[in-house]
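So the structure is just underneath, and the comments pick up after that.
Every protein chain except one is present and positioned as in the full complex.
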Amino acid sequence: MSSIIDVEHLNYRYPQQAADELTLRDISFTVAPGEWVAIVGHNGSGKSTLAKNLNGLLAPAAGTITVDGQVLSEETVWDIRTKIGMVFQNPDNQFVGATVADDVAFSLENQGIPRDEMLKRVAAALKQVDMQDFATREPARLSGGQKQRVALAGMIAAQPQILILDEATSMLDPRGRQEVLATIRQMKAASALTVLSITHDIDEAASANRVLVINDGELKEEGTPAEIFQHGEELIKMGLDMPYAERLKAALKRQGMQVPATYLTEKGMADWLWQLRSNK
Amino acid sequence: MMNKLIFGRYVPGNSVVHRMDPRAKLLLSFYFIGIIFIANSWLTYLVLFAFTLAAIYLSGVKWSFFINGVKPLIWLILFTVVLQVLFSAGGGHVYFQWGIITISQSGLINGVYIFCRFVLIIFMSTLLTLTTPPLELSDAIEYILMPLKVVHFPVYEVALMLSIALRFVPTLMDETEKIMNAQRARGVDFGEGNIFQQMRAVVPLLIPLFVSSFNRAEDLATAMEARGYQGGEGRSKFRILKWQMRDTWATISFAVLTVALILLRA
Partner (left out) sequence: MAITFKQVDFTYQPGTPFATNALTDINVTIPTGSYTALIGHTGSGKSTLLQHLNALLKPTSGTVTIGERVITPTTSNKDLKSLRQQVGIVFQFPESQLFEETVVKDIAFGPQNFGVSEEDAHQTAAKMLALVGLDQSLLERSPFDLSGGQMRRVAIAGVLAMQPKVLVLDEPTAGLDPQGRLEMMQMFARLRHEQELTVVLVTHQMDDVADYADNVIVMDQGRVVKTGTPREIFADPQWLTEHQLGLPKTTAFAQTLREQGWQFDQLPLTEDELAQMLKSQLAPSLAPSHFGEGTAHDE
């Protein structure tokens, strides 16, 4: 299977860092087209730095990054940026347009898309994130969740192959978080989009096909959500919330009960408990 | 405090004036300021007032906004009027004279004319800003600056800067209020004490505001780069301005106004 993102032996150092200090050390991984990969790690672990390397916002100290068959370099960086859409953490600081529609159109303007085409794509994108009634609104009058949905509409309009979410839900209230996550799931269902989400949110990580754990600039572990979630209380140190079933498992253990070692979803947990009760 | 400022604030609406092309509104407002100086008699000022009030009426914006627009400037206006009255060497009957101070009939009349000019200019520019979203104004400015591209003036970049600046005004106002509250909660009194104390009180506000603005600017630059922004060249435009029939009519009415003023001039 060919990969859409291929990262090999990536090292990154910030300009102010000494020669032997690295923010990212020897990171290698691949992402298949249409896959949803969650990148987790505590604050300061280097996960956002990794994301910014992927579309050349930061330039690696060593290693190669290949996106959709193109090796990232000064010549290919603008090409690659049209293939990668990126939504950042702070809803306010990435809102370029003076109104919702202007913001959605920003990437398209940059690509020099003709206006007729732009109008169509902007309208369709706003409809997809259910913000069509807000097209002429100014950002100051939107909630955080709405602003992030506008950012997503901007991505939909630009039609990238890859979507990178850099803690896109972390500054939102629970409702905004749900709305944004629902929009991402729906975008994923509507096209063969590849998603990389950097997150602490357990629901977001659980939506992924695969989870990469970054710690101190190194790729520590990778696996399916179920494999990673087995770590139970260790997850908090990895920068992830504990799934509820794991929390309950830990509490049952404290009560002296025998619990299964494998990861259970909430439904799995409920079923297991019911089983116990029926066998009583 | 900032909320009392009416001047420069947009009041949403759907009137003919609201729907006019911002270029027409901007240019005609400037033109209006020019032709005010044609007026030199009661009759011509009356015509100008009638015209302005008709425009305000068409906009459907409440009168109180315009009165409030004049209020903050009233002392400046009165000061200018008083200077004009006291120091103009005009003719006509002299009511009072003391050294270089003269109060004469023509001085008084000129004073009233100046007052009228101020009020007319404020009314018309308030009408412009109340009925035109800042963004449309920046579009209009971009269009008007377009000829400067010939001399390699970065018109697109300046227009984008202007629109981003406008877009961040409310964000920064919120931020200012938040930081002010946080520092007030730590015992800072803004706007109290002598000048020196007041200046000191501003430091805990300005530094965080600068820090956060720089962070925002950096984030914004990153986001713009990620979305493929490489400068003005080769960009297409989403917003376009449309000159419509009503704009032509507005222009014609200004022409008629000009002719009327010239004919009615004393």
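Before moving on, here are some points about what is shown:
Labels A and B are assigned to the chains in the order they are written; within every chain, residues are numbered from 1.
Going forward, a contact is a pair of C-beta atoms (placed from the backbone, for glycine too) under 8 Å apart; a residue touches a chain by one contact, two chains touch by 3 or more.
Bear in mind the structure is a predicted one, so any value in this text is a computation, not a measurement.
Every shown chain touched by the omitted chain in the complete complex is listed here: A, B. Of the listed positions B:L78, B:L148, B:A165 or B:V203, the one in contact with the omitted chain in the full complex is B:V203. Of A:N11, A:T30, A:Q70 or A:S143, it is A:S143 that touches the chain left out of the display.
Residues touching the missing chain, restricted to chain A, are 42-44, 89, 143-144, 170-171, 173-176, 200, 235-237, 239-242, 244, 247-248, 250-252, 254-257, 266, 269-271, 273-274, 276-278, 280 (touch as defined at the top). Seen from chain B, the chain kept out of the figure touches residues 3-4, 11, 62, 64-65, 175, 178-179, 181-189, 192, 203-204, 207-208, 211-212.
The rule is short, and it goes like this: only the chains that are shown with their structure count from here on.
Rounded to whole angstrom, the centroid-to-centroid distance between chain A and chain B, based on C-alpha atoms, equals 44 Å.
Residue ranges on chain B touching chain A, taken from their complex, read 134-135, 138, 163-164, 166-167, 170-171, 174, 215-216, 219-220, 222-230, 234-240.
Partner chain B is touched in their complex by these residues of chain A: 52, 55, 57, 78, 81-82, 84-86, 88, 90, 92-99, 101-102, 105-115, 118-119, 122, 138-140, 154, 158.
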